[in-house]
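One protein chain omitted, others in place.
In order of appearance the chains are A, B and C, and numbering begins at 1 in each one.
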Amino acid sequence: MPDETTPSARLAAILAALFPDGHAVAVADGLVTGDGPFGEGRLAVIGIDSDTALGIEGACLLAGRVLDVARAGGGTPILVLVDSDSQRMSRRDELLGLNEYLAHLAKALLLADAQGHPTIGLLYGHSAAGAFIATALATRVLAALPGAHPSVMDLPSVARVTKLPLEKLEAMARSTSVFAPGLDNMVRTGAVQVTLDPAKPLGAQVAALIAEAPTSDTRDALGRERGGRPLAHDIAARVMREAEGRVVRGV
Amino acid sequence: MEKLSFRHATRTALPGTRASAITGVVASGNLEVLLERNLAPDACHVEIDTAINGYGEVWAAVVADFVARRQPGGLTITINDGGARPDTVSLRLAQGARLMEAP
Amino acid sequence: MDWKPVALSTAPLDQSWYEASARARLAGLLDADTFEEFIGPAQRMMSPHLPLFELPRAFDDGMIVGRGRLDGRDVLVAAQEGRFMGGAFGEIHGAKLVGLLRAALAVKPAALLILFDTGGVRLQEANAGETAIAEIMRAIAVTRAAGIPVIGLIGGRAGCYGGGGLIAGTCAHLVISEGGRLSVSGPEVIETNRGAEEFDSRDRALVWRTMGGKHRRLIGAADAFVDDTIGAFRAAALAAIPTAPTFDLASLEAEQARLEARLARFGDAQDATEIWGRLGVNDPAAVPGLTTEAFDTLLDSLPERPHHAR
Partner (left out) sequence: MDWHQERTAREARLERARPHADGKIVPAARVVDLLEAILQPGDRVCLEGDNQKQADCLARGLSACDPSRVHDLHMVQSGIVLPEHLDIFEQGIARRLDYSYSGPQGGRIARMLYGGQIELGAVHTYLELFARYFVDLTPNVALIAGVSADRDGNLYTGPNTEDTPTVVEATAFKNGVVVAQVNEVVDRVPRVDIPGDRIDFVVEADRPFYVEPLFTRDPAAVTETQILMAMMAIKGIYAEYGIRRLNHGIGFGTAAIELLLPTYAERLGLKGRIATHWALNPHPSLIPAIESGWVKQIHCFGSEVGMDRYIRARPDVFFTGSDGSLRSNRAFCQTAGLYACDLFIGSTLQIDLQGHSSTVTTNRVAGFGGAPNMGSDPHGRRHPSDTWMKAGREAGGTGDPALRRGRKLVVQLVETFGDKLVPTFVERLDALELARKLDLELAPVMVYADDVTHIVTEEGIANLLLCRTLDEREQAIRGVAGYTDVGRGRDHAEVERLRARGVIRRPEDLGIEPLDADRSLLAARSIKDLVHWSGGLYEPPAKFRNW
């Protein structure tokens, strides 16, 4: 087992706020696992701390904990705390099948949720790319704390790939949320459903998220409402109508 | 990006009954051509969205030759162009016409 | 190197999957003339975002979805066009697949097939693409839980990278060819971030033995390895329908055990050939040169069958 390490100050504060009576959440190699008393029952916790990149060992370990919760039953909700880098970029991780490990972690969260363990994501720092998809984005409800800064790719990298000047991209980023990094843009696309209020008790806000979690995936509807993804919801709905034969298709 | 639009009259309608067809892929040096049979039999409209500016005259010549050769009456032809060379454009237009002529 | 005569056939099913367009793949994969497209090109549902970047758009946004028949059975299909924007997920591209998966619950097809050909998220629409990938993965879980097999076919020019690799990992069954590559970070991305010592992206043999179809099949990341023909993918898709595992705790616990065992067994391996050797392959260096037939024979001769819980 990796050695236990100290949680980041932000994580420690979050855990203290969630579990005023103490908890059994530990951090090792940037991976967060454990649980604590929450309301009438317990709240299971997994996560990534300190901007750690998610590799095959981490994904495997976190998925195992999620499946432990699912196997135990009882409807224990699962909180996924995220301050991560992107997926770990290495030849070894890819050689051993990083795509399977990341997908497996996401599937474990999706299965647990489907089996009555509401999954709540809480983004309190960075996250990007495959690590973001496998953790925070695989939950039923994704919330963020102010100051969180998710991104798919930073603007200098976008500039390199698209061969557009950085200044132009920065200008575009101010008017177009669809490609620009940052929490506000992820809120607008509907990926992050809500930004929590740091002035209010965190436990109550998380409890409310669990209680009010939508039963279906509403992210594209949110994206339309918020203007970050103007078309996604309508396109998906249109495909459904055509597939289900509810419209006469044009050519 | 540049938008171009050409209106041509044809002597005849393009044979066949197929209502629409698509050929090609938008990629660097390639293009997609969507053909729809929705005009009067002696009319052909060509609408182009091209990634490369300043080739209007070349497009005009390519389209005019295609119309003269294939007589694509009745068709609206819409093109998304990723910077294809004229020979590729001619080839895709001919491929599209052949698809539309299929019985 | 193992070898065989090169086919000069012009029959549609003998054509290269790798070379074919997404539409040609669908036309050959499905029973003749059975494909019906949803939101076809004439509806011109094109990306509203690409013009901001002065980039040309495609009528189908690089994602073709619809229904058809596979040996008489109703299936839903989605195909990515790897040559348009590298097959990357943008807002419309992704939403079409989301809608198709959601529709499967009502349509109840015999299977839903995803023809992958993608470099991952489309940077110009990064947030929309990333979110769509998450929606797709959730919808696949729901679809599979309802007993509908979601089957991925990988053999295109762009491979299956980034979020596409995660979606593939969510499918019930994967068919892959030599040309197909399945991974999260691509070789160029790793080289850019970590240097050529970590991954020399120009060493094509290294790329293929790290991410290519044969390696993925040998370690159990894919369920079937097929020739690069449309006919071979069709046959493998058909064979997959009755065998695809459902989405439940038992499947995922088996996958957990499978992935833990892989880490324990191969976690210290430096190269794919080392893994293949430990799997019981006598001449690992010869594997990349094997024909599909010889590779299948090799798989049969190994002491253990690849284990596919997913």
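Here, a contact is a pair of C-beta atoms (placed from the backbone, for glycine too) under 8 Å apart; a residue touches a chain by one contact, two chains touch by 3 or more.
Quantities reported herein were computed from a predicted structural model and do not represent experimental measurements.
Every visible chain touched by the undisplayed chain in the complete complex is listed here: B, C. Checked against the full complex, the one of C:91, C:117, C:130 or C:178 touching the unshown chain is C:178.
Against the chain not shown here, chain C presents residues 1-6, 8, 10, 15-16, 19, 178-179, 202-206, 208, 212, 214, 288-289. Taking the complete complex into account, residues 52, 55, 57-58, 61-62, 83, 85-88, 91, 94-95, 98 of chain B touch the chain not shown.
Here, only the chains that are shown with their structure count from here on.
With centres taken as mean C-alpha coordinates, the chain found closest to the middle of all protein C-alpha atoms is C.
The most distant chain from chain B, with centres taken as the mean of CA atoms, is A.
Between A-C and B-C, more C-beta contact pairs are found at A-C.
Mean C-alpha positions place chain B and chain C at a centre distance of 33 Å.
Looking at chain A, one finds that residues 251 touch two or more other chains.
Counting partner chains per residue, chain C shows two or more touched chains at residues 40, 42.
Put simply, chain A touches chain C in their complex at residues 56-57, 60, 63-64, 67, 70-71, 87, 89-91, 93-104, 106-108, 110-111, 114-115, 129-130, 132-134, 137-138, 152-153, 158, 161-162, 164, 172, 176-181, 185-186, 188-191, 217, 219-220, 223, 228-233, 235-240, 242-244, 249-251. Chain contact summary for the complex, chain C toward chain B: residues 21, 23, 40-42, 44, 46, 51, 54-59, 81, 83-84. Chain C meets chain A in the complex at residues 36, 38-40, 42-43, 45, 48-49, 52-53, 65, 67, 76, 91-92, 94-96, 98-100, 102-104, 106-107, 121, 123-135, 137-139, 141-142, 145, 162-163, 165-170, 182-185, 189-190, 193-194, 198-199, 210-211, 215-216, 219, 221, 247-249, 252-253, 255-256, 259-260, 262-263, 266-267, 269, 271-272, 275, 310.
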